[in-house]
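With one protein chain held back, the other chains of the complex are shown just where they sit.
Up next, chain A:
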Amino acid sequence: MKNAIKGRKAATFAGIVAAGIAFLSGTVFAQDATKGTVNVVGFSGVFADNYQKFIIDAFKAKYPGIEVTYQQSKNSAETLALLTLQRADPKVDVALIDVSVAIKANKEELFTKLDAAKVPNLADQPEWARIDGDRSVAFSQDNLAILYNTDKVKTPPTSWADLVDPQYKGKIAAKLSDTRGVILLPILTRLKGGDYKNSVDPGIEFLKQIAPSVSTFEPAPDCYAVVQSGEVDLSICWNGRAQYLHDTQGGKIGVALPKEGSIGQTNTIGLVEGSKNKEAAELFVNYALSAEAQATFAEKSFYGPVNTKVSLTEPVAARIYGTKEAQAAQSSLDWNFVADKYSAWIQRINREVIAAN
């Protein structure tokens, strides 16, 4: 009887010890960065599909213990609102967001500074891509391009200056009062021999010459569909999506990357301040910035890579940047400078270019 009690006590003790070990080891595992969840919020549509397939799935194959969720956001404004509202208790760990909105978010310290020891791939990013002391890092660039309807336009445009060609009068769709216009201004200013940091007047003047040829400044449903349907001949829009539609929709959309070079809409990745899955999120950010991830994403989605270690094959480079001449002329912007001017430039485009036409 006494023995039986003793035996039961021993069993209970053993049970407690076992539970304790399990509990402790559980905590140990949870702290191990190779387990956990990373909640990503980012762009929607084709971007989301590609990002899931080529970045997230590849990351999960490397780190099977880490779960990655991807939440689509309609636009960066919505992402900013989400991050602001969750400020005290973030549900999101990593955000993919437009660079100009990222800079706004950084003013509110919504993103945390990345630690180069935890994110070693930071070392391979160019200076301009490491924004606000590594709070936001550019990871891809989608070039602004001239899209054309391949049935109607037999000689594709080769220069931004072709936009003022009288043969396209009334046949251009150009949404100018957003990032497209903000990127076009430095491009056109440079074309006229100016420097956007001094003044974008030359760019505004150029836009004024294009404006009379524009049929709609608000292409609906979007700047791709109006070219595909033949409603307009040309449209000023993003390369990546157009290349995808070119391949999937029977080549109705052609993409001309002008010889004077382009500038990309820049997407950044940021680690949310107060993230509850910081270690796993750092691993993810590091992977997203790696040459391997960026090379794959460039090949599959035609978004220009940022990592300096990425070398693209010639056919891929041609579909992202255009001819050798255009590749050499490709440039990027001082985004802190541009973010500061963003509203003012859009205001000028609205008032001096669009409202006047």
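We take it that a residue touches a chain if its C-beta (ideal position, glycine included) is under 8 Å from a C-beta of that chain, and two chains touch if they have at least 3 such contacts; residues count from 1.
We adopt the following convention: contacts and distances are computed from a predicted model.
Trainee: Mind telling me which option in "Hsp20/alpha crystallin family protein", "3-oxoacyl-ACP synthase", "Conserved membrane protein" or "Putative spermidine/putrescine transport system permease protein" is what UniProt lists for the chain we can't see?
Mentor: "Putative spermidine/putrescine transport system permease protein"
Trainee: Looking at the full complex, which residue from A:70, A:217 or A:238 touches the chain that isn't shown here?
Mentor: A:217
Trainee: Out of A:231, A:279 or A:292, which residue would touch the omitted chain in the full complex?
Mentor: Among A:231, A:279 or A:292, only A:231 touches the chain that is not shown.
Trainee: Identify the residues of chain A touching the omitted chain, counting contacts across the whole complex.
Mentor: Counting over the whole complex, chain A touches the hidden chain at residues 75, 77, 80-81, 84-85, 87, 101, 104, 108, 170, 175-178, 215-218, 220, 230-231, 342-343, 346-347, 350-351, 354-355, 357.
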